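Notes to accompany the following structure.
For this depiction, one protein chain was excluded, whereas all remaining protein chains were kept in their positions.
Showing subunit A:
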Amino acid sequence: MHVRQYGLIGLLGLLLGCVSTYDPDLALNARLVVVSGTLTDLPEQQVITLSRSRSGRDSANVSTPISNAVAEVVVNGAETLLLTETQPGTYVLPTGFRGKVGNTYQLRFRTSEGGRYASSEEAMAAVPGIDRAYDQFNPRGPKTNADGLPIPANDVYVDFADPAGTRNFYLWRWRLYETQAWCATCKQGRYVLRDIGPLGSGPIEVIGCVPDSSLSVTNLYDYTCRGNCWDIFYSTSIDVFADSYTNGQPQAGHKVASIPVYQRDPALIVIEQLSLSPNAYRYYKLFADQVQNTGTLADAPPAPISGNVKNQANPAENVVGYFAASSVAVNRYKINRQNVTSTGKFQGLFYAQNGRVPNVEVPKGETEYGKGLPSALCIPSRNRTDQLPPGWNQ
């Protein structure tokens, strides 16, 4: 049997295949208008982005926003809503606008150069609610890279009931809140924060990282958070589903996310279940097949993808991206990580993000700002919040 086992080691090589990075010599030549935007019925600002992606011999990808375009959304072929550019290339619908199931929406815009573009009319379909979200620990979760090793993860599943009598198409996206204990890192410097009023309860003055030339240029000091802080992670992969085989049936065990076990602390995942039109589904499915479901023994050759936006004067111009209208069902699910059983080392979120353990400042003694180690402020951004995420305490 021994000999055979060695043989099997050879065999496993075949079965696993062997993936390594490759340096292709690409002849890039593309100049494309990119449209991105999904109108939803969520009470939040509705955003469309317009940009141009250019790839050429000198650079793989330069993305420039399309500014000063005149953009509008036509509701049910009648009402026209003008969009406002808030940042270059970012256009928002009027405040308070929310999509409505059953309405149709069409995006039109005219660039400053005079190009006229219009999307197809997208009808917002209804979406059933998420009945239940739950997770299972998976010691062999996703790979961060195609040539990497699987890492332990919590696989998050949803159950929902597909409505009978209608064709339904789904898209899932999520954001994940992980508690963050470390809020600042200073390179060749020290974090400075001064209590103005009573210690710990009064107003403070945040000075931030102050350079300290007595430290090495590569020296990094890490500072804990002064209050609650959460890092936010967003889904980056495309997860679509059609009910062609399952129409009208309750669906159980649709995996929406594989969350790496960064730390044993609980985390909150906010799952959004979106409805799609048949064309939007086709677009996202093909897109997913081309950008993420690759590397199998039998890939389909990729082909140009056309979205639903066309140049009115030149239908042959391929516009990338899709203007969609989706109804959204939201589920907030707390991953308590009680089921993490692996012997794997989970060294915390900080380690997962930085690949090192935090380096705590060696206090210099009492300074002009007081003594002891300062803690840092949790500064909100797209990827961080100091506000308790709704659903965290459920």
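FYI, a contact is a pair of C-beta atoms (placed from the backbone, for glycine too) under 8 Å apart; a residue touches a chain by one contact, two chains touch by 3 or more; residues count from 1.
What we mean here is this: contacts and distances are computed from a predicted model.
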{"item": "Listed names \"Carboxypeptidase-like regulatory domain-containing protein\", \"Malonate decarboxylase acyl carrier protein\", \"ABC transporter permease\" or \"(Fe-S)-binding protein\", matching UniProt entry of the absent chain", "value": "\"Carboxypeptidase-like regulatory domain-containing protein\""}
{"item": "Which of A:Thr95, A:Ser213, A:Thr296 or A:Gln394 contacts the chain that the document leaves out", "value": "A:Thr296"}
{"item": "Absent-chain contact - pick from A:Lys100, A:Arg282, A:Lys334 or A:Arg384", "value": "A:Arg282"}
{"item": "Missing-chain contacts mapped onto subunit A", "value": "1, 3-24, 26-32, 34, 36, 49, 51, 53-55, 60-61, 63, 136, 140, 144-147, 149-150, 157, 236, 241-255, 282, 285-287, 289-306, 315-316, 318, 320-321"}
